[in-house]
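To start, the structure under review is shown below, and the notes come after it.
All protein chains but one are shown at their positions in the complex.
Here is subunit A:
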Amino acid sequence: MTVNGTERVVDDVWAGESLLYVLRERAGLPGSKNACEQGECGSCTVYLDGAPVCACLVAAGQAAGRQVRTVEGLCDGDALDVVQQAFLAAGAVQCGFCTPGLIVAAHDLLARNPAPDDATIREALSGNLCRCTGYEKILDAVRLAAARRAGREVAR
């Protein structure tokens, strides 16, 4: 499979293990988090062929030959993506566990809808849980990222 633009081959994969396990334990990409293992919490959200999915619910073999993009693949070298920067600037990171999944979900939302209203943001993040309950600042971060993206477009 291709992970963050690089072709990766992993060995000794058990047929029943998840894409999340492969990413974290075999590919050395611990950004996607493992929590509920049942698609409820969204902390393992990654792009699979361009669509955000719960990596814990994708069988490893199903990702063979596919394009995977994790939270590690959103930045450009050391330069964080605008969504990542906005999460830092807005104080939307508390314990940080849910952050990677939320960032991928927010990244996808803004790619599809550059100026989402609050209801749309809430809906897009409805599959991501934050146990610190820092949702207000998370919403602030998405609004900020949307505004900064819009500004960047104007600046061009």
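Operating definition for what follows: a residue touches a chain if its C-beta (ideal position, glycine included) is under 8 Å from a C-beta of that chain, and two chains touch if they have at least 3 such contacts; residues count from 1.
FYI, contacts and distances are computed from a predicted model.
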(request) Match the chain absent from this complex view to the correct UniProt protein name in "Adenosyl-hopene transferase HpnH", "Carbon-monoxide dehydrogenase medium subunit", "Ferritin-like domain-containing protein" or "N-acetylglucosamine transport system permease protein". (result) "Carbon-monoxide dehydrogenase medium subunit"
(request) With the full complex in mind, choose from A:68, A:93, A:124 or A:138 the residue touching the hidden chain. (result) A:124
(message) Can you say which of A:58, A:71, A:110 or A:138 touches the chain missing from this structure?
(response) A:58
(message) Suppose we count only contacts with the excluded chain; which residues of subunit A make the list?
(response) 14-16, 18, 37-40, 42, 45, 51-54, 56-62, 64, 105, 108, 123-124, 126-128
